[in-house]
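All protein chains but one are shown at their positions in the complex.
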Amino acid sequence: MLTGAFSLTTTSQMELVGISEKINTLIQKNSVSSGVCYLFNPHTTAGLTINEGADPDVGDDIIKGLLYMVPSDLNYNHLEGNSPAHIMSTLVGTSLVLHIANSKLLLGTWQKIFFCEFDGPRTRTVHWKIIKD
Amino acid sequence: MLTGAFSLTTTSQMELVGISEKINTLIQKNSVSSGVCYLFNPHTTAGLTINEGADPDVGDDIIKGLLYMVPSDLNYNHLEGNSPAHIMSTLVGTSLVLHIANSKLLLGTWQKIFFCEFDGPRTRTVHWKIIKD
Partner (left out) sequence: MLTGAFSLTTTSQMELVGISEKINTLIQKNSVSSGVCYLFNPHTTAGLTINEGADPDVGDDIIKGLLYMVPSDLNYNHLEGNSPAHIMSTLVGTSLVLHIANSKLLLGTWQKIFFCEFDGPRTRTVHWKIIKD
């Protein structure tokens, strides 16, 4: 199993950052033609998702939807004031399993992989593992 | 690793389509007694989930809940008009990891695997990979 991590810097409080290219570069660097890639986000106020990457408006609408669903004020107990970001992390999820085929991520026409920042801006890490076929 | 894909046709705008039987057939055809199965949905307005399959009312209630949580109109930016379907895809998730035991999916008594259509009707694809023990 190949293993590693990369970091990225977010620039807003909430933001979807595309990371498909970083992962495709890892796949090519390690000469993986086919297999599975596991991504893991070690942060509790961030997530990982797959969605449309062609139109950046989709990412903005996802943030708009999450802000609508998860109220900023709900008499939360956690004193840091970022409970909505923790809730969004659980809703979106913190790990992904991706298929690799033909030496790149197997994705639908419109799909891209996104790191989801819910409590930025911060420097963040993503862990990855790859199993070759 | 065994790899493949199958397609399915949805008949409504929002619909949960059971796919457990399709996957159990794959497992038996490939003589897998034990292992892991990875499912991947390549569409950005659909998802994959596991929930109760005995009473079809549960699937209808999941759709009812998602329609309540994700408003149809929220001043969305994406011009195609299907932003709620994109948001639901991120909430529900686009991949699953399933355990295989005794030559079939290891599922709880009431569990079934569902393809979730959020912007149908359409013809859809599901990619699968299986690692044998």
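By letter and in written order, the chains are A and B; residue numbering begins at 1 in each of them.
What we mean here is this: contacts are C-beta pairs under 8 Å (C-beta built on N, C-alpha and C of every residue); 3 or more make two chains touch, one makes a residue touch a chain.
A quick note: this is a predicted structure, and the numbers were derived from the prediction, not measured.
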| item | value |
| --- | --- |
| Chain not shown: contacting residue from A:N30, A:T90 or A:S103 | A:T90 |
| Touching the absent chain when the full complex is considered, from B:T3, B:N51 or B:N77 | B:N51 |
| Touching residues on chain B - with respect to the absent chain | 34-36, 49-52, 55, 57-58, 60-62, 64-66, 68-69, 91-93, 96-99, 101, 106-111, 131, 133 |
| Chain A residues that touch the omitted chain in the full complex | 1, 3, 38, 40-44, 69-71, 74-79, 83-84, 86-87, 89-91, 93-95, 97, 127, 129, 131 |
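Convention: only the chains that are shown with their structure count from here on.
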| item | value |
| --- | --- |
| Between chain B and chain A, distance of the C-alpha-averaged centres to the nearest whole Å | 20 |
